[in-house]
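In this view, the complex is presented without one of its protein chains, the others remaining in place.
Going in written order, the chains are labelled A, B, C and D, and every chain counts its residues from 1.
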Amino acid sequence: MQRIGVFICWCGSNIAATVDVVKVAEVMKNEPGVVFSANYQYMCSENGQQLIKQAIKEHNLTGIVVGSCSPRMHEATFRKTAEAAGLNPYMVEIANIREHCSWIHKDMDEATEKAIILVRTAIAKVKLNAPLTAGESPVVKRALVIGGGIAGIQAALDIADAGFEVDIVEKNATIGGRMAQLDKTFPTLDCSACILTPKMVDCAQHEKIDILSYSEVEDVKGFVGNFNVKIRRKARYVDETKCTGCKVCMDKCPSKKGLNAFNMNLNTRPAIHIPFAQAIPNVAVIDPEQCIKLKTGKCGICQKFCGVGAIDYEQKDTFIERQYGAIVVATGFKPIALDAFNEYGYADNKDVITSLELERLMNAAGPTNGVLLRPSDGTHPKVITFIQCVGSRDSSGCGKPYCSKICCMYTAKHAMLLREKYPDTEVHVFYIDVRTPGKNYDEFYRRAVEQYGVDYIKGMVGKVYNENGKLMVQGSNLIDNEQITIESDLVVLATAIEPEPSVRKVATLLTASIDTNNFLTESHAKLRPVESPTAGVYLAGVCQGPKDIPETVSQASACAAKVIGLLVKDKLKTNPCVAIPDEMMCNGCSQCANVCAYGAITYVDKEFRLGGGKTEVRRVASVNPAVCQGCGACTVTCPSGAMDLKGFSSKQIMSEVEAICKK
Amino acid sequence: MKDVEMKMLERAKALLESGEVARVIGWKKGDFCFDPAPASFETVEELDNFVYDYFCGANLSKYLIQMSKKEGKTAVFLKPCDTYSFNQLVKEHRIKRENVYVIAVECMAKLDIEKIKAKGISMVESVEVVGKEVKVTSAYGVETLYKPDVVLTKCATCTKTHQVKDEEIILHERPARDVDRFEEVAKLEAMTADERFAFWREQLSKCIRCNACRNVCPACSCVKCVFDNPASGIAAKANDDKFEEQLFHVIRAFHVAGRCTDCGECSRVCPQNIPLHLLNRKFIKDIDNLYGEYQAGETDEGKTPLTSYTEGDAEPNDVMNGEAK
Amino acid sequence: MINETLIPKIGVVTDIRKDTPDVKTFRVVGTDGKKLFEHMPGQCAMVSIPGVGECMFSITSSPTNKEYMEFSIKKCGCVTEVIHAIEVGQQITVRGPYGKNFPVEGDFKGKDLLFIAGGIGLAPLRSVINYVRHYRNNYGKVVIVYGARSKDDLVDIDEIKTEWMNEPNMEVYLTIDRPQDGWDGHVGFVPAYVKELGLDPNMTAVLCGPPIMIKFTLAGLLELGFDKSRVYTTLELRMKCGIGKCGRCNVGDKFVCKDGPVFRMTELDELPDEY
Amino acid sequence: MLKIAKERLNELYAKINESMGLFIPIKRAGEVNYAVWGEGKEVSLETLKTVKSPKNMFFPQTENMMQFKTEGKNIEIVDIREEYKELRPFVLFGVKACDYKAIEVLDKVFLADPVDTYYQNRREATTIVTLACSRPEESCFCGVFGIDATAPTGDVTTWLDGEYLYWQVNTEKGKALTALVKDLLTEGGEKEVASQQETTKTVLEKLPFANLDLSRFKPENLNELFEAKEWEEMSEACLGCGTCTFVCPTCQCFDIRDIKTNEGVLRYRCWDSCMYSDFTQMAGGNNRTTQLQRFRQRFMHKLVYYPSQNDGLYSCVGCGRCVNKCPQKLNIVKVIKTLGGKNND
Partner (left out) sequence: MQEVTTEKKEFTPNIVAFCCNWCSYAGADLAGSSRLTYPANVKIIRVPCSCRVNPMFILKAFQQGADGVILCGCHPGDCHYVTGNYYTRRRMSLLFSFLSYMGIEKERTRVEWVSAAEGARFSAVMNDFVKTVTELGENKRLTDLRIKEGK
């Protein structure tokens, strides 16, 4: 029989004013299994805890029930108290007689009666509690960062600076990501490349960082502290160790008609190319779709001209497997496709461009060498109209229901830069709202309006159409309540952003969850914003939700801090309240694994004795306690009741039900 | 049916003789014309007692749980509806698929001897089926019955076609049927709660907790049932109280929800003729309505409706108020 | 007054002794402080904790003890687990006595007796050994061979050492399965030890222990020339009613609870091999 | 011999019910079982085989035995047998010859020393009115066990023929019952009964199982039968459900369980089945782990073990319920045919 101690807290008058605490404590003395029952003004106080410790020792208690405030408040406290007195911390149950009783009931008799039932219920449960010990699993002291944009770079640098090895897996031929495409950054208007490229170089030179560019995550096994990741290194047909980045091959390559993705396809590049001048690694890559040699077998010019013999047409994809303790997902974003937005005439008019295209057109390293020229005829546009919220905050189904968050600020930036560089241009901005929360953001926007004379028009654009070579932007001005049409030379769409599509595969591999917009879900919106619900997986940058560079960098650093916090540990304590299968009952039917959000359940073949010297091999479930989070979904799916949850076992819950229903 | 039987026998003989399989599961002759029993045949000689007729209603798929563990391959004759159970069992890793040789066989709706007897016929000597007519010869004479009146309940609303990736098929093409298997369920749904309660009380009051429904059910393939597990908190054997059998049947129906192939064995074997299939069909109907049509056992892989979800699933309270579609 | 055999009596646990890591001995008296009922060596009783379950246990104390009865119980299931957790003063229910006893007033009289036990198997024999000790003059020489997995698993070792070993005309041989620090006695399995000892085949033997031990020991005894008709053992099977009605302990035409648990080996030979 | 017109049977039931309980085959939700008679209930005397046998009346499927109240370390046993002590005498009406014989079989178990008082109380409070069979069916084989389906005993024997129910008093209890309803009964019927018996007997002789050979089921063949290799084949299709045991009029296995209630712990017993895999499960193991063993146990008990303990009386009465109800069409007849003796071949 268990020896249960009951401790009823007054919580000053918080409980005692409505619940007859003395009576409750007195009644509990007669409960079967209870050998000690007391009440005290403040159980959580030093003296209160002392009382509990003393009782545990004196009465050799096997379990305790504290009738007090919510377990969400002080369960941890009382568990520590119990542990200090030599009792397993999981032999503690809390009866919530404050939030669920004294604070909501006025009648003393009624509240006292309920408190008695609640304490009894906790006693019924604690009698079935079993001592639990947190398990331990070792930690591999290496982190993986998926995505080599600013988020990935920042996270990797921070982790590496703390002394841990980091691998960056980047699917493109270079790290740098979206930020490398930008011209200037708000609200300071410093040059994007100037602040990003040093970081890229830092990465390349950091002895703890290994950049796996042109690579993708192929498979993930294991769990927090012990991920086993298979990485595909795509064939770039250039030996990374030999290429010096001299670019001779690029000049000689006869196939120069490939669309330059880095420049948003606004110009072309050779089949063998280095994406941009500051690429890291500064190594060429051959586009197999475009390379004449790879397609037809004839050519091989680059190989001839390569001084170091780096070209290898026979290269194949290779796979490497590495172990990591933690994974940071920083897969970034892309602008949405604008196919569904016919009203803006993006597909039909070369001079209707996206903001990211504008970035390239304004960038000194861009297709126009930084001179703003219309894509259609290469003339300098005089009237430029910006349209905000293209595909953002759009619940019609064409676009995205969320706010892309960065557009207001970069449009202000664009408008300002244009007006500064080409004071003769007229700049109009159609907006629904201008959202500028952030340090110095609103000031920045106001500068655009007040100092630079950008024409902000509150209203929606109904239609953009071409009339005699002019782009007619037809919209409404809600302030003046009139329909207006602006004859423009260039129209810039503040296109909504969405998570990079490859995130879906990554999420599946990591059993990380994804919301309806394909953003990765954080563990808790407020309190665990950089952690995925999958332990050991962290989220940085736009893969988790739209954000600008400062936010992305903060989040990346936060991720790094979390990762470092994880990797400094030699062993991880695992939550002991995890699912546990009874192998004798398990049918191996796989239903439990189907509902496990964490991939904690696997199946093993196990031999069972049947009696009479016979044995039988059966497939049975096996739960990895380091991965299981203890939700209990599997326990209900299991028809034979083989799966149970420690700390919330079926028997415990049923005994609670019994105690409550007993009249 | 006779020609099908001949073909089956031929195949069984060939498979055993060639050593391709170690045993064949089929039916053997009983004491009467209407009580063939499931049996396994290990030699060609044993096949003398082999039979396949209009009374071979039993679903043989569940036997494969044990049989597929034995040495050598097991050949099995599965009727169209049995193949669903088979798939479901394979899906749940209960049958070692590689140890089984499946021969899908024609069914043509099996007869229910109890229904024949309920027509006042006893001492049945032989039964012959011609089209929709059933000619029953008994010690008291010959009577002709209308077949749909005397088929097994499970066959009356069956539209199943064989689903297993067969090794072979012995089957005549069967015309598609247009029957609504949810008719009875809908009738019950249309009643008031009091009427429904009265109906089920009346029916379940007959339950003797013999567990025939559970033990025959291919979805109830647990190594040990929760009701037999003293640790489960609901283990029970008693029947006579108002609650017990209700609990048993609710939990059983819930446990097989999304997995029940609607093979109808539960109702076939119930000694008290409780229409147990109407319990499972309610789940099937709700699943079809709420989460899209789903037929358990159509394939031997994939998740079941209760182990999957969509973000826009109906809300329980709407379902209760009949507002969910 | 009808014999309400299915309705138990209430007993109070007055003493609990931890014999081995998984065996405890419980002393039980009635609520009036007196012994609950009389029994004969080898008989059993159904002990229960309401709400948990009822189990059949051999009464380990000797009938000659007029003050209380004792049960030595090994923790091996959910009922025994709860029984192991109870404390002195706890009430339990007891009904019995059930079954046939050892023929201490019949065939055993005047005979040399050999008791062979393994592990918890000593429990049912303790009753008969102490009975024999009490009526010492009615019986001849007594030899006891007792073995367990380890020295910590020997039940009632104190009583054996302080009383049995000092009893005149009584030989006690102890053995454990594997060598162990602090054990200077015999090491080896019971069947082998029995053969080693080269016992007199004219003794009447009583075996109790795990099935595998009984099987090999019996073979050993037969080799030594023992006659099966003078070898006894006790069976343990699942029982519920204790009165030969519920059907659980039925083996062949016998009900273990009613016709056993004490059987002659020759009787067991006639039963189907299902015990 | 006495008689009563069929259309007046309801008056008879009502009259009995005035002072005694009346259990009689009643149709409910399509099936006929013994149940308490009441105004408006659909009596179905003609039904040859109720699904459950009348053993339910003495040995209910679930029966409360006692109650424990616990407080602290103390236990109090509450005797809840008051209801049995003041049990209203009742009449079991319409019992067929086989079922009546089955009661005799159960008596030998439950009334043997030590007496099962729960059973005894109910048994003693009963007056049994049997009903002869007139239209046996193919699954019947009571004759094999020496039972005359046309002349069951009991406290009162009745025959249903044409327009009348004929009534013959056999015992003191029967006399008392007859006295209670004497106003409804008139003299006569010997001839009709005799003629019905004769006709029925010719049918009985021709029943397919009329000549089963039981000659090998003798105690001396116990081990030989036990070892028979045929068990494997016979048990192969057995589902291990309890249908045969629960519809069987002689199966007596039960379980004793506790349930926690608001008032304390209630101990009850309920039917159990030797066919269940956990029937003999105990902490230390299970002595019958295969369905073969369990299947064999049931039939060996009925045909060998029980007769060996009870002067050759078989624990099967040939009611044929298992023949009809086994989900997979296995039954005791197949066992008898396979192992019973030469004449079965």
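Assume a residue touches a chain if its C-beta (ideal position, glycine included) is under 8 Å from a C-beta of that chain, and two chains touch if they have at least 3 such contacts.
Predicted, not measured: the structure shown is a model, and the values here were computed from it.
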#### Entry: Per the touch definition above, residue among A:I104, A:A277 or A:V568 touching the missing chain
A:I104
### On chain A, residues whose C-beta touches the chain left out of the figure
70-73, 96, 98-101, 103-107, 110-111, 113-114, 117-118, 121, 513, 515-516, 521, 524, 533, 577, 595, 597, 629-633, 635-637, 645, 648, 650, 653-654, 656-658, 660-663
### Query
When the complex is taken as a whole, what residues of chain B touch the one chain not shown?
185, 188-189, 193-201, 226, 232-234, 241-244, 246-247, 250-251, 253-254, 257, 279, 282-283, 286-287, 290-291, 305-307, 309-311, 313-317, 319-321, 324
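In the analysis below, only the chains that are shown with their structure count from here on.
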### Message
Comparing the two chain pairs, does B-D have more C-beta contacts than A-D, or is it the other way round?
### Response
B-D
### Query
When the centre of a chain is set as the mean of its C-alpha atoms, what distance in Å lies between chain B and chain C?
50
### Task
Take the average of all CA coordinates in chain A, do the same for chain C, and state the distance between these two points in whole angstrom.
66
#### Entry: Averaged-CA centre spacing for the pair chain D and chain B, given as whole angstrom
30
### Query
What residues in chain A touch two or more of the other chains?
none
### Summary
chain C touches at least 2 other chains through residues 53, 78, 87, 90
### Summary
Residue positions on chain A within touch of chain D in the complex are 30, 32, 610-612, 658, 662-663
### Summary
In the complex, the residues of chain A that touch chain B are 516, 582, 584-591, 594-595, 603, 616, 618-619, 637, 639-641, 650-651, 654
### Complex contact set, residues of chain D against chain A
70-72, 260, 262, 285-286, 289
